[in-house]
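Here the structure comes first, spelled out in structure tokens, and everything after it is commentary.
One protein chain is absent from this view; the other protein chains keep their places.
First chain written, first letter: the chains are A and B, and each begins at residue 1.
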Amino acid sequence: MDAQAVAFAIVAVVALVSGIGVVTTRNVAHAALFLLVSLASVAGVFILLVAEFLALVQVLIYGGAVTIVLLFALMLTRAEEFSNVRANPQWLVGALAAIGVFGAMGAVILNDRLDTQALQGPSLKELGGELFTNWVVPFEIASLVLLMALIGAIILARASDNDAPGSGG
Amino acid sequence: MMEWAWLIPSLPAIAFALMVVLRRWLPNWGAILATGSMAVSFALFFFVFADWFGEKSFPGDYTFIYSIDWLRAGDAVLTWGMWIDPITLTMLGLVTAAALGIQVYSWGYMAHEPRFTWFFAVHSLFAASMLALVMADNLLLLYIAWELVGICSYLLIGFFYDRRSAAEAAKKAFITTRVGDVGLLIGILLLFVETGTFELSAIFAALANGELSEGVVTGAALLMLMGAIGKSAQFPFHVWLPDAMEGPTPVSALVHSATMVVAGVFLVARVFPFFEASDTASLVLLCLGAVTALGAAAMALVMTDIKRVLAYSTLTDLAFMMLALGAGSVTAGMFHLLLHGFAKATLFLGAGSISHGSEQTDIRQMGGLRRRMPLTALAFGIGALSLGGLPPFGGFFSKDEVTLAVFHGQQFGWVFFIVALTVGFMKALYMGRVFFSAFLGKLKPENEHAHESGPSMLAPMLVFTTLGAVGGLLAFGWTDGYGGFGYFVFAGDHQEGFHLNWGIAGASTVLAVAGFGIAWLAYVTGSLRTEGIIARVRPVHTLVANKFYVDEVYQWTIDTVVLTLGNAIAWVDRALVNDVGVNGPGSATSWSGSKLRVVQSGKLYSYALGMVLGFLALAVAWWVAQ
Partner (left out) sequence: MELYHVELLSAALFAIGVYGVLARRNAVMVLMAVELMLNAATINAVAYAAFLDPGRLVGQVITVFIITVAAAEVGLAMAIILRLYRVRATANVDEADEMKG
């Protein structure tokens, strides 16, 4: 068992445990923090998979942006229920379905081992070149998607007169 | 001029369209469109006729064909064109003359009808369809015109549609002829399948080259004959014609003289090569003709309604034409068609004049009407004598032609010859009966107020009377260009000049005189007591007076067989097609919707669960497929 395997085992366990924490804790703020840990672990997995740039992006976007947005939202809504969120009535069915999903995918994974190559990642230069040559059109489209999401979020979140709670608007 | 012959049917058709579309804006005299267009068509006929003679080297066979492509579907080209040969010319003349005369007559007869314009519109279309029918150069066009004739007859017979019996009669006429039309359609399609074309010239060419097997020829001939006997009201489709009297009398006149019923005879004459080629079909034609002639003549003898007597006499004469065609003589058939058309137009217009002037339709209630309506009496009398076959009137010549043709017929000539002679005698008898009892004898008190009809009714009647009286002369060649009817209308190569067989002519004249004589004794002098004769043959009389119970048999068949079948099919339609097939999907959707709506909980996680379960189901399905 080499160091790489040990490191992978550690980040994997951390990712899974904190992931379970995300979906089981009753406090939304705790869940957000668990998510942060889980996402950071995934960044560790990326490093082990020789994708340092993606690890960086993961930490920046998820750790920096997404989690912050979530926490901001929590702060803005200040819902009392957020500190004590119960599961919905079908949680048991959900659990069984999730186990079923894992079973199905695991069966496929273990059943059908793929031939792998030596682990090696591209350089950042290669990735950048690829992204701005062969993938430039999707890249631009992604920027548009982001723009529209931005506008949409602003329009949706903007307060209007008939938004009083219970008005049904 | 020939190229413009298509105007002959088109003008009345256009008149129909204009009258229907502009009915609201046309004053009552909008009917002038109908009569005017018919007059132009009639005039055009003479141009076409003269042109035809100008272009052919007489005697000889010359058929003018002019057609345009109508539809192209793959290799099949449907054409739309004219076929002008002597048969067409004969029919064109007869139809335009009869339609024009009857329309003029209708100006007087129909003057007080509320649907005056509508009558003329349909009358125009009726004539137009018949003209298109006789000019059609292909079977498809012929069939279209054929059905148009049928629908027009339906509209006109049911003209008084607020009277139940008229509506019933119209339906009866339409449905009965439809049965035959199905046969015609199948026959046409059979020929199309065999030859790949509807065009008459190509079909005749195929027939002449022996490209059609004997079975196909016989089958096609019999199927087309089915359509012909339906239209021409031959046994067993004869039941509609007497009921068709429910229409206005001018309609009856047109139906009986020039359009509708003669369409069947015309069809047989048009596709005559098939009957020439098939002995079976000819024999069937002869047998049907003989049966219809005898039966209809017997019924004409006992009917008391004047229009019904005339209707059965039409049946008899149509059967005569069929006999002639079956015996192989287009000349005799067409000649009789022409002269019968004139005579029958006279008689029906006369009958209309009687009912117009005296309100009577039952010949037992008439009598002595000549004192009140002398010109009608003259016209009707000449028509009756002509149709009864007395020389020198036209009917004698045509009847003699038919009798002679039957005598020379290839198959069982003498049997049908005896039938023809017998029917000739009966014709004279019933014609004498109807004429004598209506116009001669004492004037009944209730008919004192009877009056002669106006000039617009008398004029056409007298014209037709004249045509019918002198029409026999057409049989003879009296100019250099015209060698007689037999050199004009004939089938194949055998032209027949008119030649009297003195024996046969003598015999049929003697029989006709005898018929009229007996009728005279019975209905004028009264020295022959009809009641006594009827009493002696009571069962036969009852049988004939009830029209051989054919209607009853049909009614029984319809009530039991057809309605039972119809009810079964209706049940299938209601239960299977409607409830299960049509309403089924609808109610199934709404039922399953009402059950499935609980799935739409509105809960986000329920929908997500659905997606996950769907994924699992796909995984399982993939697993199983592996």
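Heads up, the rule we're going with is that contacts are C-beta pairs under 8 Å (C-beta built on N, C-alpha and C of every residue); 3 or more make two chains touch, one makes a residue touch a chain.
Bear in mind that the values here come from a model prediction, so they are computed numbers and not experimental data.
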Touch list for chain B against the chain that is not drawn: 596-605, 608-609, 612
Missing-partner contacts on chain A, residue numbers: 4-5, 8, 12, 15-16, 19-20, 22-23, 28, 31-32, 35, 38-39, 42, 45-46, 48-51, 53-54, 57-58, 61-62, 65-66, 69-70, 72-74, 76-77, 79, 81-82, 85-88, 90-91, 93-95, 97-99, 101-102, 105-106, 109-110, 113-114, 116-117, 119-122, 126-127, 130-131, 135, 138-139, 142, 145-146, 148-150, 152-154, 156-157, 159, 163-169
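We take it that only the chains that are shown with their structure count from here on.
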Inter-centroid spacing, chain B versus chain A (mean Cα positions, whole Å): 89
Chain B residues within the chain A interface of the complex: 603, 605-606, 609, 612-613, 615-616, 619
Complex contacts: residues of chain A adjacent to chain B: 88, 90, 93-94, 97-98, 100-101, 104
